[in-house]
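Pasting in a structure now, in structure tokens, and then I'll have a few things to ask.
Note that one protein chain is taken out, while the other chains of the complex remain in position.
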Amino acid sequence: MHIWVINPVITTSWAENTQRTYADAARAGTQVTVVSLDWGTASIESHRDEALVAPDILTKAVQAEQAGADAVVIDCMGDPGLYAARELTQIPVVGPAQASMHLAATLGHRFSILTIFDHDVPLMEDLATRYGLQTKLASVRAINIPVLELREDAESTVKALINAAEQAVRDDSAHVVVPGCTGMAGMAAQVQEALGELGYPVPVLDPPSVAIKLAESLVDLGQSHSKRTFPYPPVKDIRWPSEGAFAPQSRGGGE
Amino acid sequence: MHIWVINPVITTSWAENTQRTYADAARAGTQVTVVSLDWGTASIESHRDEALVAPDILTKAVQAEQAGADAVVIDCMGDPGLYAARELTQIPVVGPAQASMHLAATLGHRFSILTIFDHDVPLMEDLATRYGLQTKLASVRAINIPVLELREDAESTVKALINAAEQAVRDDSAHVVVPGCTGMAGMAAQVQEALGELGYPVPVLDPPSVAIKLAESLVDLGQSHSKRTFPYPPVKDIRWPSEGAFAPQSRGGGE
Amino acid sequence: MHIWVINPVITTSWAENTQRTYADAARAGTQVTVVSLDWGTASIESHRDEALVAPDILTKAVQAEQAGADAVVIDCMGDPGLYAARELTQIPVVGPAQASMHLAATLGHRFSILTIFDHDVPLMEDLATRYGLQTKLASVRAINIPVLELREDAESTVKALINAAEQAVRDDSAHVVVPGCTGMAGMAAQVQEALGELGYPVPVLDPPSVAIKLAESLVDLGQSHSKRTFPYPPVKDIRWPSEGAFAPQSRGGGE
Amino acid sequence: MHIWVINPVITTSWAENTQRTYADAARAGTQVTVVSLDWGTASIESHRDEALVAPDILTKAVQAEQAGADAVVIDCMGDPGLYAARELTQIPVVGPAQASMHLAATLGHRFSILTIFDHDVPLMEDLATRYGLQTKLASVRAINIPVLELREDAESTVKALINAAEQAVRDDSAHVVVPGCTGMAGMAAQVQEALGELGYPVPVLDPPSVAIKLAESLVDLGQSHSKRTFPYPPVKDIRWPSEGAFAPQSRGGGE
Amino acid sequence: MHIWVINPVITTSWAENTQRTYADAARAGTQVTVVSLDWGTASIESHRDEALVAPDILTKAVQAEQAGADAVVIDCMGDPGLYAARELTQIPVVGPAQASMHLAATLGHRFSILTIFDHDVPLMEDLATRYGLQTKLASVRAINIPVLELREDAESTVKALINAAEQAVRDDSAHVVVPGCTGMAGMAAQVQEALGELGYPVPVLDPPSVAIKLAESLVDLGQSHSKRTFPYPPVKDIRWPSEGAFAPQSRGGGE
Partner (left out) sequence: MHIWVINPVITTSWAENTQRTYADAARAGTQVTVVSLDWGTASIESHRDEALVAPDILTKAVQAEQAGADAVVIDCMGDPGLYAARELTQIPVVGPAQASMHLAATLGHRFSILTIFDHDVPLMEDLATRYGLQTKLASVRAINIPVLELREDAESTVKALINAAEQAVRDDSAHVVVPGCTGMAGMAAQVQEALGELGYPVPVLDPPSVAIKLAESLVDLGQSHSKRTFPYPPVKDIRWPSEGAFAPQSRGGGE
């Protein structure tokens, strides 16, 4: 099985780490290819960023399918471009936020999300509502460390995550915790362990791992997103500053 | 008062008509400038289209503010780029869908939206949910005429709208009707009249007119969107195929 | 354009101030007539008060339409008599609560209302639910100053509002604030400024101003409430202690 | 035990029948006093009607408590004046709609209400929402016979009720049915029997009977409505065309 | 009237007290029979416990109907076996949780439940949601005293209840309080009195009393649960370790 992971930003310094994270979580036979964007923003922390990374995510998703990938994961907890990418593909396109929120809802009474900035709280709340999970969301709490600094001082980040997670469990009645940025990849285990020591036996999910498990499961099942919800869009005129590399026209499409 | 209307597609054939529609609905002293996109799609009928038009909408919204506009309207019922554009501006940015749905909820028990394709129904339902109006939405019904053909045979379009509106009122208990594409601009009055003749005294809103009224009202009130919800995004590296014209970096921003 | 503002109580001491507030918010060409009740209560702070002011509000609304008014505003944040008055009229009847809550929902992620007494909290929550906005309501907070004392020591009132608004923003995640009594008219700007100085850039709406903007917009649009939701009630026997002045029989009515 | 039933209209022709209905449903030791309004409308079929009957309902509720009644029932499925009357009293004030909807929700998966006119549907839906039962409401269906004609041709009314009830069960998945006008008192048994013969074993509640059972139960329990939700309103100036008989000032009140 | 109360555990030490509680709350002519389980758990504080007591509750409910009982009450605030018992009977089967939550919703704006352990909070929240009352639930608060110790030191239990009730009213805006374990039977009055002295005039319901009132009311009305929601289950093979005493096969059943 071959899964493409789209690193949906122009920053490539963490791509190797991303590759390792996903490969470690994948099954033995699963090959992981990480591809970064040619255009977009350095990180994703706002509606503006989500808008600017979406077009090239579409190009990469289409390329993945053309290259024979079995599934695609978009490595960001805002799930940018997820629905649009599904319109252009038949293979499963998985968003870590959607995958993790649904798994969290499966494992406990309510879940909390730990996000980057206070102003990301509405984005995550709107996302949970879009996925139909507003009644399962206990809270969204921010750690207020920018994405690009998350790994500069990983220890501080983990401490901030533990602190926010503890508040979520104690004050917001969270029974499952979801670190809400894929830049926090690999830190979930430490947070879960620390919560356990505080007397809170709650799962802390690692969204990239959850996403690749969902991708593998869908490939195993021979299933994908509903083309009734995400049909190929009509072919139409598209003007773009860089025609050559640009592919978000429907290929196998149905009009 | 000066209001910029962003025609959020590369199609310019209807720009003059758009200008007239908004200018007619505006007050005497309101100047309307319509600007079309340099890049994007010919029309907006899918998530893909919404993703591809968003970046240049941001550029145009920033330009509007820099040019001294008092408010911006994004002329599409998917409200593409609305939240991202608000992050980058202090002047009001108005989406016809949000404006019309809230006004419809104000005028009657429940409202229905008449949209383009069946596959747009989930988009409009998700939008109503995002705006917090899911309990006021009676239904979304499609007329299945592509955007680019809406005005080719305007009479047929109006007939299809009347037919769908009648079903919405009779079968879905709609008490207000909202034509769900700005390409249907100016047709609302005919639909309302036809419904009245059928014994259904329900308002049929014209979203562009509603949008410009909201824009004017906000300017009158000296109010705009909450910068707590839509703060200036952090300045960060952005790589884009056409640097020169591209402006979605926060200018007055607060990082 | 001529708009009648119903001061829905028997207290007339603030009528002049009300007139000025609305006239200041109105456009140049808009004429504002304020009319107070002949019967009812001195202020509105309970279900009892809302019940006792409603009948004469209907009389005044009908008189407004008969006198050629283009729209009516009921100057109270409980929107007393709003739906009944709409049944008896074709011209728009606007409630400041409905108008402000929907505008607040348009401008930010969630809004809070600042009301008079703790026991008014359920009334405002029920009102938000009735308008379909329960998911957009962050909280209702009381300042516990009676309506009739709001303007006795306006400085204290403003201070109490700022204090409650700050709590709403900080503790309840309000992104927009709505002073929940029209007796607080004109104080919104000071509250907004104070919040800004505290680092909270959130809109604080002035409901009377918002209401007159909505009234003007509806007149501009040639729209009104849906007569499908608010049909003329059947003509029937009504017995009332003061027949002469009483008009809540449907005039233009439908049977 | 002594229960006052307020016939909340000026029509007295059915008062005797009302008295019998309630007395029949009451326990052996329960005395039922029916009192009609001095002012108000002949029947209740609109927001206008609800507004006009509320003030005198308050007077009658206060009189009931002063006269030593143990509980009050307001005999109308719109529950007019219910919340305001509770503010002015300590004894239980029961609304047949609230009582019946909660009992219906207790007995089956979802319930439907059979109401008078199509334009009463939003009123009943809003009422169910106010009572927190929107997710238990299957539908509201109208029989389109005016209140004042319900008993003129009782057989036709029962037929219309059976027909509407059958549609509610078959098409709307109602598992319990509530006739939504107290003018339909006593007809529930026939409708339930007819549904049973059609193979639908669903309870059809008689709201007046349900209301008096709730009143008796509350008196037995020594409980009443929460004065935290319905506190005595502040004493204040009230001007009314008929001072003598008018009593909606708080008596035992708490300011 | 004869009402069976199922004490749905194997502990019989409190059966006499249970009998007295229900008999005291019942009307003069109502006979109360308390029956305990032959198999099951000593108390009910988890999903495990609810699963283990359900089968014998069914046996007892069927025996009650066969013995000529007019109604059944299952004396536990988890309402274990309620829906299954209704399938097997035609006489009303009442759960104190369902009865009390609906009555609480009738009496005030929102209610809180005082439960045993923190880990019972999700159970009670899920139950409120199942009954359609999630929007009326202010909070669930635990007193963390095991069921079997509730009456060992009744004074401490009452103190813990008062403390939790005060927090519910003050911090969670509860307007009605429901002690969430029938082991707290008879303590409600003391809690209500204490709250009153603290300035909180809120009803504190006694669920067993509420349940028997509902049972009596249903018998008076000649009503029961909907057999459309709770039809007799198909007759089928059942294997059980104790065939003799086991009766959860439908008797009067419908296939």
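We call the chains A, B, C, D and E, going by the order they appear; numbering starts again at 1 in every chain.
Keep in mind that, in the parts below, contacts are C-beta pairs under 8 Å (C-beta built on N, C-alpha and C of every residue); 3 or more make two chains touch, one makes a residue touch a chain.
What you are looking at is a predicted structure, and each value in this text was computed from that prediction instead of being measured.
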{"item": "Visible contact partners (per top-of-document touch definition) of the missing chain", "value": "A, B, D, E"}
{"item": "Contacting the left-out chain in the complete assembly, out of E:155, E:197 or E:237", "value": "E:237"}
{"item": "Touch with the omitted chain, as defined above, among A:5, A:54, A:210 or A:238", "value": "A:210"}
{"item": "Chain not shown: contacting residue from E:45, E:70 or E:216", "value": "E:45"}
{"item": "Touch residues of chain D, complete complex, unshown partner", "value": "109, 135, 173, 175"}
{"item": "Residues in chain B touching the chain absent from view", "value": "121-122, 125, 129, 134"}
{"item": "Where the missing chain touches chain A, by residue", "value": "25, 27, 98-99, 102-103, 105-109, 131-136, 169, 175-176, 200-203, 205-206, 209-210, 213-214, 216-217, 220-221, 223-231"}
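In this text, only the chains that are shown with their structure count from here on.
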{"item": "Shared chain contacts [chain B and chain D, defined touch]", "value": "C"}
{"item": "Between the pairs A-C and D-E, the one where more C-beta pairs touch", "value": "D-E"}
{"item": "CA centroid of chain B to CA centroid of chain C, Å", "value": "28"}
{"item": "Contacts with 2+ other chains: residues of chain D", "value": "122, 129, 134, 228-231"}
{"item": "Pairs of chains in contact (touch as defined earlier), listed by label", "value": "A-B, A-C, A-E, B-C, B-D, C-D, C-E, D-E"}
